[in-house]
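All protein chains but one are shown at their positions in the complex.
== chain A ==
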Amino acid sequence: MKETVQEKLKILADAAKYDVSCSSSGGKRKNTNKGLGNAEGMGICHSYTEDGRCVSLLKILLTNFCIYDCAYCVTRKSNDIKRAAFTVDEVVDLTLNFYRRNYIEGLFLSSGIFKNADYTMERLVRIAKKLRTEHKFNGYIHLKTIPGASDELIKEAGLYADRLSVNIELPSENSLKTLAPEKNYAEILTPMAAITTQLKQSKEEVKLFKHAPAFAPAGQSTQLIVGASQENDHQILSLSSQLYQNYNLKRVYYSGYVPVSTDSRLPVLVNPPLIRENRVYQADWLMRFYGFSASEIADEKHPNLDLEIDPKLSWALRNLQVFPIEINTADYELILRIPGIGVKSAKRIVAARRFTPLHLDHLHKFGVVLKRARYFITCAGKSPELRDYTEQAIRRRILFGEGSVRNSLVKQQLELFQQAS
């Protein structure tokens, strides 16, 4: 018995780890029944794996038996791997015992699709229900919605889970057709829309009746894979932007494709596209917290994000006419757009300038990255730089340090050398 749970955990954690969602925040579930756990307020990352990703939830598949054959997926039917399945009680027991020892914030449960969508979904819901009702568990539960599952089951899932998610998987319907022939956008977007409707409805009901049951209080999220298909960053960001707007998603997660398969439908990759994934996340942040629209970050003329510099700097360099921005008078929204200034330092600037005019020295102490910001600001009318630089010059100075023409030449030569060899 002992061995089997160990073995299953190995297989089913391995199979679930390519799903990147790890968030445990945004829930409002309080421990009011003197039960176990509390999921109000901010999430907690309890540990970090050696790849630097956080471990917040017990992220497992209920089973990795699957009737589908999606090329990008490690669990696909045609892949020759060990298969296993947890029982409902095993998952409940692991979740409770990990939670009691403060290893985790809760459970992230997904599954391969066995028999059919409803059959699978019903199992997932049963586990969540058992944790909530029999064990008074108030920790975080994130359930993956199985594409094609019935509305009733999704509705029930939302009563027990804090967050629901349906993975959109690939950034376009075309790629989905090629790589996941059994799936289609309709099957993914229908439950996503159903959840959005439920979320809205539940919010209305709670307004009317204080004790109306909350539906997935932490909202819904999705994930798409970057680098397994041909879409450019412009397409990816436009899609995310639409998902945020039309489906009210809390998060879109991006998973740099890790080659788990040698399927001929997939690009040949040596390493996962980590830098690109990072840039896409930065762009996503710009859309959610910095007031940028998708088309400002990438458009038809600049379809892909610059891998060398971050998307905010990249936008600033393309829009030098907006700068310099005066720190002491500009609106908060504009200050947020200055490279090297984040949300925290922008807030500090706006708060502190009511007391005294701010100088460069203040900015440095507030945590502004002057290495980037200095080309885009004035403090009380004075620019930190004595002359104007061109887009190319600023880029070079930021990347290689001040006046390091030599450095950049060396780098250029190295690149030429690499291309030649």
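As a convention for this text, contacts are C-beta pairs under 8 Å (C-beta built on N, C-alpha and C of every residue); 3 or more make two chains touch, one makes a residue touch a chain; residues count from 1.
One rule holds for everything that comes next: contacts and distances are computed from a predicted model.
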| item | value |
| --- | --- |
| From "ATP-binding cassette domain-containing protein", "Branched-chain amino acid ABC transporter permease", "DNA metabolism protein" or "Na(+)/H(+) antiporter subunit C", the hidden chain's UniProt protein name | "DNA metabolism protein" |
| Selected residue (touches chain absent from view) among A:Leu94, A:Ile146, A:Ala218 or A:Ala373 | A:Leu94 |
| Listed residues A:Leu36, A:Val206 or A:Leu320, member touching the removed chain | A:Leu36 |
| Touch criterion as defined above, residue of A:Lys77, A:Arg288 or A:His362 at the omitted chain | A:His362 |
| Chain not shown: contacting residue from A:Tyr48, A:Phe289 or A:Tyr332 | A:Tyr48 |
| Contact set of chain A toward the excluded chain (per top definition) | 2, 5-6, 9-10, 13-14, 16-18, 30-31, 34-38, 40, 44-55, 58-59, 94, 97-98, 100-103, 136, 256, 258-259, 271-272, 274, 348, 351-352, 354-356, 358, 362, 365-366 |
